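One chain of protein is taken out of this complex; the other chains stay put.
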Amino acid sequence: MFYLKAHAAIFKAYLKIMLTYRGMMLLHMFRVVLMPLVIATAWLSIEKVDSNPYKNSDYLLYYLLVPLVMNLTNSRSVFKFPVSVRDGTLSRELIKPYPPLMSIVIESFSNNLQMLLYLVPFTLICTFLFQSHLDFSFLSFKFFPIFILAVFFGALLRMFISGSIALTGFWLEDVTTLNLLLNGSIWALLGGMIIPVATFPEKIRHIAELLPYRYMLSFPIEIFSGKLTNAAIYKGFSVMLFWTIVFYFTARFIWKRGIKIYSAYGG
Amino acid sequence: MFSQLTIITKLWKASIIQAMEYRGSFMFSIVANFFDFIFGLLQYLVFFTAAKSIAGWDSDNMLTLYSVFMFIYSLQFIFLYPNIAALAEMVNTGGLDLLLSKPVDARLFILLRKISLEELGSLCTSIVLFIWLISKGAVLITAQSILLFLISIFSALTIVYSIYITLTALAIMLEKMEDASEFIWSLFSFCRYPTDIYPSKIKFLFFTFFPIAYISTVPAQTLSGLGSAKPVIYGLIISIVSLLISSAIWKKTIKSYTSAGG
Partner (left out) sequence: MKISTPNCDNCVFTEELGRDFNIRQKSQGLAASIRNFIHPSYKLVEAVKSLSMKIGSGEIVGFLGPNGAGKTTTLKMLSGLLFPSRGKVEVLGYSPFSREREFLSQISLVMGQKQNLWWDLPPVETFEIHRSIYKLDEKDFKERINELIDMLEISDCLETQTRKLSLGQRMRCELAVSLLHRPKVLFLDEPTIGLDILMQKKIRKFLLEYHARFKPTILLTSHYMDDVAALAKRVIVINNGLKIYDGLLSDLSEKMQPEKIITVILNSDTFPKIEIPNVTPVSQEGNLFRLKAPREIVGKLAASLYNTGLTIDLTIEDTPLEDIIGNLFTENSDFLKFRKNL
């Protein structure tokens, strides 16, 4: 709260920068919606096994929401922080009386927010186009605030996980590999990007529900589409909070260690 | 030509030495890519617990597709991707101007000067997967299918190379560097699944103007007995045409870049 004005100023600055590069944002959006689009098409052309609980309309709704939730919980710190270590931007930040990582967080946030300018219309248009194939009978407004809350904590969780990975940039020249390992295909698989978690075989589903990935993508969507019982929602939130706290402290720990040995190059 | 190649191998050697400087990262990235491959594989396996087949492709066919896809994908990642990723820096620091002033084949140098061994893990694993599929009898092995497969792999690589040339040229022309690597990423997300899943109009596009069907679907088809020789021949023709078109775009770009004074 102490730095509210500075946060706001930096947020505004990032919005301005992104507005100057509108074209690029459009391309980013293309990238965000592309993969879900391809996978949705794949799911619609499959011959399902009998035990599969999802119908075509469920898949459609699911993948309509994937880009939105994926974008809102996205965190770009993994790409930004190591660069700031390498090119000395971090040094600049460190000698200012302002929390040194805040501008990276704000940049990520403003980026995600700005992307909504494209994503919301896109989703609405798609919903309109496919409305005859969609089944809205599950939808209930009482789930909406819970959905928002789940997205918020999902974003927080992703920020701390990505942040922990990003902060290893104090030691590693290149954190993209670690990111690939912890945030790559495993996220796509267990988060529910490729296959909705609810349609996993029993055992794998249990594992997925205990790991953090599901909560950054599948969980909020399942809440939105009314597919979860109250008990499942409570359980989900507890697991999500648990991981959020774990990774908050992990990130803090890494930061404290890292900043101690941080040595800007040259001399 | 020969001297160009020796220079390029020297640059590759330098890249490898540089990569080995960061020894933790180097080992780690190979291992990480291996695991990433395994998770990619798991995706298909889990996929088939909820599905019997995708647009007529059963799980063996899909695994064949995956191994072909990963083979091409890791090859481009090793040889081409690091260069396009570093393009922005090259233009901003004036490296491109320096390069154009040297007596070398600029195109070859811009596209191939760096090499990244990170995807080596995936490359090897894709070959292992492929051999396993053969031993399992999941792959159609006849003289004809092998010949068609080899041709289609050649076309696939040629098309990928042409796409890289075009993208690099466009990136230089439009001064929009970051987007080029984004585009590559997006492109390959189409290739993870057979083009048969798309509506016929889009499918037609993928076989003609935006020829990604030839990158993974067609080679996998030749070994799955799902297709005929026709698409392979088309693929060969299209790959050559795209190479010619991309070269023309390249020449035009360099001409306008140098005449604009960089």
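In this document, chain identifiers A and B correspond to the written order of the chains, with residue numbering beginning at 1 in each.
We adopt the following convention: contacts are C-beta pairs under 8 Å (C-beta built on N, C-alpha and C of every residue); 3 or more make two chains touch, one makes a residue touch a chain.
Please read all numbers here as calculations on a predicted model, not as lab measurements.
Asker: Among A:98, A:130, A:171 or A:242, which one is in touch with the chain left out?
Answerer: A:98
Asker: Which residue from A:6, A:116 or A:246 sits in contact with the chain not drawn here?
Answerer: Hidden-chain contact among the options goes to A:6.
Asker: What residue numbers in subunit B mark contact with the hidden partner chain?
Answerer: Per the touch rule, subunit B residues meeting the hidden chain are 13, 16-17, 20-21, 23, 26.
Asker: Tell me which stretches of subunit A touch the chain missing from the display.
Answerer: 3, 5-6, 8-10, 13, 16-17, 20-21, 87-89, 91-92, 94-98, 260-264, 266-267
Heads up, the rule we're going with is that only the chains that are shown with their structure count from here on.
Asker: Could you state the distance in Å from the CA-based centre of subunit A to that of subunit B?
Answerer: 28
Asker: So in the complex, the part of subunit A that touches subunit B is made up of which residues?
Answerer: For this pair, the touching residues of subunit A are 23-24, 27-28, 30-31, 34-35, 38-39, 41-49, 51-52, 54, 171-174, 177-178, 180-181, 184-186, 188-189, 194-195, 199-201, 204.
Asker: Report the residues of subunit B in contact with subunit A in the complex, numbered from low to high.
Answerer: Per the touch definition, subunit B meets subunit A at residues 22, 24-25, 28-29, 31-33, 35-36, 39-40, 42-43, 46-47, 49-55, 118, 176, 178-179, 182-183, 185-186, 189-190, 192-193, 196-198.
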